[in-house]
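Pasting a structure below so you can have a look.
Other chains dropped; remaining ones untouched in position.
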Amino acid sequence: MFPMERILHGVMRFRMEVVPRRLGLYRELANGQRPQALFIACADSRVAPELITQADPGELFTCRNAGNIVPPYGQATGGVSAAIEYAVMALGVRDIVVCGHSDCGAMKGILHPEALAGMPTVRTWLNHAEVARRVVEANGPTVDKLQALVEENVLAQLDHLRTHPSVAAHLAAGDMTLHGWVYSLATSEVRAFDAEQHRFVPLGSTAVPAVSARRRPIAARRGDVRG
Amino acid sequence: MFPMERILHGVMRFRMEVVPRRLGLYRELANGQRPQALFIACADSRVAPELITQADPGELFTCRNAGNIVPPYGQATGGVSAAIEYAVMALGVRDIVVCGHSDCGAMKGILHPEALAGMPTVRTWLNHAEVARRVVEANGPTVDKLQALVEENVLAQLDHLRTHPSVAAHLAAGDMTLHGWVYSLATSEVRAFDAEQHRFVPLGSTAVPAVSARRRPIAARRGDVRG
């Protein structure tokens, strides 16, 4: 069976077998979406967010690109920035997950740029993870750099998230939470960054290891700034 | 149950119940991916490609953004362009699907720009669908513009795909196929653009309604160009 035939059969199966089992849900969704989170993941074929989280359709507003990158907010804005703005402002999403994964081809490419020869667009894109590469180069291990880079990259992209006005406004208001996850293909385990412990811990071992909740009271509420 | 708790429970269920049932597949995937297609879809929470196509993990290299946009190739390249280049050149993908959907918030925003007030990044991003908007404005219906726009947008993004060198090289070689799909939330039906009939037809009604296969012999093979 050719690849696309297999996919076409899946489309038929979805309509004939999957939808009828939950017709109510699908009918309701035809009228609109109310996702509970924005999920930013790698385009890698093995890390489908809906699979890993067993989410129903309608639950995750999903942005996927090579390397689960979040460019910082700026003038040359693109698809990820638009997805963030739309999720937060139009859909009212208040939880954002950035999810990296083991064996990531994008992260491997950063460590071995020669593998990306002839792919200038990929290299330019992965420049948004340059900050993670430099952190690992300067401080990381001499072996297993890939694992360190996957984690640092998630943290770097969380830092980038904070530069987006829609995100920053809600972080300051204390009603948004950012989550940094790494999914291990070998163990199927998801580990989340715990801001208290300053490290990644298995998801579920604690309540919700939020990376960022409320940053601080802003000046206006303290009433103690002077001109 | 809070939103994130539900998601966390899903993560546990995935690891405890879903993975064990197909342990062989998941173990194999830990060593690498060999996806059969690049799937470019909207970030909308209701249109998960793996669900609609019932694809297994490892089958679809997935790029998702608001409006299933493909910016044309150029100097200011971003995540979608990188995903295309990586899928074609590093992973050897030879089928690319651009999949729009009914009730798309991004397309609605294009028709009603006032709904995107305060979202400058979204508006800038959706400028990549300006070509579809203008086609519909100039030639489209006075009612049901949304449906026309969803279809035209898929075709416009396929035109953009052709401007990417990695795609064009394989189209010229005749070993790549582009697919333009629209998924209807109301009927669960997927319709694909049929280049012969110049319109969208229900998927499965024919073999594979490819949008683009082999464009033409290039000069070199004809031996009839003169200086």
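Chains here go by letter, A and B, matching the order in which they are written, and residues are numbered from 1 within each.
Here, contacts are C-beta pairs under 8 Å (C-beta built on N, C-alpha and C of every residue); 3 or more make two chains touch, one makes a residue touch a chain.
Note that the structure is a prediction, hence the values are computed from the model and not measured.
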| item | value |
| --- | --- |
| Full complex stoichiometry in copies [only 2 chains shown in place] | 6 |
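Keep this in mind: only the chains that are shown with their structure count from here on.
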| item | value |
| --- | --- |
| Chain A residues touching chain B - in the complex, by the definition given at the top | 3-8, 10-15, 18-19, 26, 29-33, 35-37, 43-48, 50-55, 57-66, 69, 71, 73, 76-87, 89-91, 95, 97, 102-103, 105-106, 109, 115-116, 118-119, 121-122, 124-126, 177, 179, 185-186, 188-190, 203-204, 208 |
